[in-house]
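All protein chains but one are shown at their positions in the complex.
What follows is chain A.
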Amino acid sequence: MTENNTVSNDSSTTAESGGEVKHLSYGTLIARRFFRQKSAVAGVVIFILLLLFALFGGKICKWSYDDPDFMSISEPPSAEHWLGTDPGGLDLFALISHGLGKSMLIGIITSVATMTIAALYGTAIAFFGGWIERVGMWILDMLLVIPSFLLVAMIVRAANAKAGWIWLIIGLTAFGWVGYARIIRTMALSLRERDYIKAARFMGVGSFKIILRHLVPNLASMIIINTVLGVVNAVASETALSYLGVGIKLPDTSLGLILQTGASTTQTAPWIVVFPSVALVLLTFSMQLIGDGLRDALDPNSAANGQVNA
């Protein structure tokens, strides 16, 4: 432990001068602790590369994701088609670039939105207690019995092809947060009784601020891990829905959809599965690294402390 013995316990405290204190804002402090970790930086770099690929991949490729080249169907990678083509003659590089963008959008937005709602809802009902908690729990229990997968499928089916992915996000989010909210409430129940929560209340800090400043950060490890896993989950859900034909619809595409196309031709055209898989693995890997880094940066007991006691 970095117990420091250098601070004197001098009881005669006569200093009245005060003066400016050099300090780092919380954001800077967390950023410094985050970037001190090599693995977290690696995660950010991978993530940015993937993001750039998703944003500008389509621009540097002469093929568009919805422009099939009927001259080359299921071609292996070549100078013309860098990553090959799929059975429909679509250029895989363009497809992955576009599909990765969609998957990132769906995965990250869904996961972040899910955990945000779950964290706020769960901590809020735990914090306020009383009848708010009872009603809140009642709503959660009601939502849990709804067959969410089916409902999402129905919602997305009703939407048109272009806006389908937005409805997909809305549907996945609307039903995804319920279970997490329950877990977070249970964890917040023990935090609610801590003295620092009482202290903040007695200082006149508003309820919403207490939730944001004390309750949510103290559940950060759990929330961050679930967010990271949530990205993977959301991509998986999207893949599953697409497989059933109710997720992303052609000509729009996603990693899940590409993988699904490639699954049938793994023997004859393995590149259709390999390249999107690599993209998916890189995406989840970078999210994992960033998540771990963020968790350690927020956790005061972690190794990210660095040499504060030097």
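The rule is simple: a contact is a pair of C-beta atoms (placed from the backbone, for glycine too) under 8 Å apart; a residue touches a chain by one contact, two chains touch by 3 or more; residues count from 1.
Just so we're on the same page, contacts and distances are computed from a predicted model.
The subunit not displayed here is recorded in UniProt as "Peptide ABC transporter, ATP-binding protein", chosen from "NADH-quinone oxidoreductase subunit K", "Peptide ABC transporter, ATP-binding protein", "Cytochrome c oxidase subunit 3" or "Sulfite reductase, dissimilatory-type alpha subunit". The chain omitted from view is touched by exactly one of A:A31, A:L49, A:A199 or A:L250, namely A:A199.
Considering the whole complex, the residue from A:N218, A:S242 or A:S286 that touches the absent chain is A:N218. In the full complex, chain A touches the hidden chain at residues 1-13, 15-24, 26, 29, 194-196, 198-200, 202-206, 209, 213-214, 217-218, 220, 298-301, 305, 308-309.
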